[in-house]
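Structure first, then comments.
What you see is the complex with one protein chain gone and the rest in place.
By written order: A, B and C. Residues from 1 in each chain.
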Amino acid sequence: MTTFLACGLILAGVGFYLAGTVGLLRFPDVYSRLHALTKADNTGLGLLALGVALLAGSPRLALLIALVWLVAIIAASVACHLIAGYALQVGECGDEDDR
Amino acid sequence: MTALDSLLALLLLLLAARCVSARSLLQAIVAFIVLGLLLALSWVRLEAPDLALAEAAIGAGLLGVLLLGTWRSLPLGHGNERIPLPWQGLRPALITTGCTVLAVLLTVALHQHPEQAAMSGLAALDQLDAAGVDQPVTAVLLNFRAYDTLLEMGVLLMALIGTLMLDSPLPRDTELPARTMLPATLAQLFLPLILLIGLYLVWAGAYSPGGAFQGGAVLAGAGVLLILTGFGEGDGRDGWVLRALLAGGALVFTLAGLLLIPVTGAFMAYPQGLVTPIMVLIEFSLALSIALSLLLLYTGTPGLRRRGER
Amino acid sequence: MTGIEPLAVAAAGLMGIGLYGFCLCRHAVRRLLSINLFGNGVFLALILIARRLPDGPDPVPHAMVLTGIVIAVSATAFGLALVRRQARTRGDDET
Partner (left out) sequence: MTLLVLDAAAFMLLLLLGLGLIRVIAGPAGADRILAVQLSGTTTVGLLLLLAVRLEEPALIHAALLFVLFAALLALAFVRRAPPRGGDR
């Protein structure tokens, strides 16, 4: 039963990753792509981590996996905040990195 | 799993080609950073979690940031170039032929399975009981390749001395695009965690993947985080404490090896019963030296200070 | 022999591409990146060889690769310091 639940959660997580990647590729500008990354990706990692934690078998490892997810959310939100601020300041002037 | 390996190999080659052929230097650097991620996955697939840890600490925490920092310090457009494609001229064509032949020969060679390969490893595994630690890679590093570890520390220090003689520190960080408290908060939240996992890796190196180098690299990453979030910066002057810590790893290692010669009769052999405490002492001093050397290699300065301190 | 090992192809390919970049790139940072590509190929090859042992991976190549990573990082950091110094010296000359 737990195994089925874990497999379902992992597959659902992969589905969110899929949504995130599609969003990254298909959304029109930087700001909407940020959505794709932070929302879908962290939910994906969350569901995946939950599934993996169920399979891990020991509470210590499960807690460690939960910590990975928690740190990932914090890091991703800060990173996206910074990137958004940068994009806003630079403006979407295209290939500014070819300087 | 073979499908996974094939895809991994394909992506590795794709990114390597991108890294070499991208016109802008930034794009080449970004491709190299992503290649580091995939390399970590390759280490996992090749049953080398030690190397995956090292790649995580070095690739994500140090090398990528150093490359980006150096790129930022270069003048506009510096390093943007178009590499000639294989069919554009005689020289590229010849070089391509040579490299392709090399790659094909190497692929063939790597698929050969000669008899009695890797005798050194069998010998080392047989002797593992004699060592004080259980984890094969750390045990090999500390016992059978003690000279190697010592000289590796020496190479790190030499690179640091060379870098300091060049007197070309990374430029001071510019202000963040948005006035925000978030990075500082991030540093305060993550710093204890990073330090904890760094020290844990040094400690755990004895019986699970990890060790002085991985732990030291993680500690250096903590320093880089402090510098990037504006808590610290490189200093043009150095202090004796810092120098002592830098030399500490190599010194403790050599002294422990030399002073115990009267007891054990051999260089770098440790008396029974005292092996574990001596190993722990050596590992921690090595990790500290490695962390500080890597951090100073990043800043390119002989010292460190708090931001704003004179 | 059990078919083609994909990561062996990747190791050889990384060495080939790294050498190509090293020969044809002019800028120092790009050459450093190319050397690192080549080095990563060598590391992969070493670890692949380490797996030939019947009982578990051979720890000696693992230790060698770990040492190799340390040395690659310190050499790259030194190279980048050289590049910064060179750029600064040239900038001083032009002004």
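As a convention for this text, a residue touches a chain if its C-beta (ideal position, glycine included) is under 8 Å from a C-beta of that chain, and two chains touch if they have at least 3 such contacts.
What you are looking at is a predicted structure, and each value in this text was computed from that prediction instead of being measured.
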item	value
Which displayed chains the unshown chain touches	A, B
Selected from B:Q27, B:T100 or B:T264 as touching the chain missing from the view	B:Q27
Hidden partner chain, touching residue among B:P169, B:P183, B:G216 or B:G300	B:P183
Touch list for subunit B against the chain that is not drawn	1, 3-4, 7-8, 10-11, 14-15, 18, 26-27, 30-31, 33-34, 37-38, 40-41, 44-45, 47, 49, 52-53, 56-57, 60-61, 64-65, 68-69, 72, 76, 173-177, 183, 186, 190, 193-194, 197, 200-201, 208-210, 218, 221, 224-225, 228-229
Where the missing chain touches subunit A, by residue	3, 6-7, 10-11, 13-14, 17-18, 20-21, 24-25, 30, 33-34, 37, 41-42, 44-45, 48-49, 52, 55-56, 61, 64-65, 67-68, 71-72, 75-76, 78-80, 82-83, 85-87, 89-97, 99
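To be clear about the criterion, only the chains that are shown with their structure count from here on.
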item	value
Between subunit A and subunit B, centroid-to-centroid distance (C-alpha), Å	27
Whole-Å separation of chain centres (CA-atom averages), subunit A against subunit C	30
Distance between the centres, which are taken as Cα means, of subunit C and subunit B, whole angstrom	12
Touch list for subunit B against partner subunit A, complex	23-24, 26-27, 76-77, 80, 176-178, 180, 182-183, 186, 189-190, 193
Subunit C-facing residues of subunit B, complex	2, 5-6, 8-10, 12-13, 16-17, 19-20, 25, 28-29, 32, 35, 39, 42-43, 45-48, 50-51, 54-55, 58, 62-63, 66-67, 70-71, 73-75, 78-79, 81, 83-84, 92, 95-96, 98-100, 102-107, 110-111, 113, 117-118, 120-122, 124-125, 136-137, 139-141, 144-145, 148-149, 152, 155-156, 158-160, 162-163, 166-168, 170, 211, 213, 290, 293-294, 297-298, 300
Parts of subunit C lying in touch with subunit B, wherever the complex brings them together	1, 4-21, 23-27, 29-30, 33-34, 36-37, 40, 43-45, 47-53, 55-67, 69-71, 73-78, 80-85, 87-88, 91
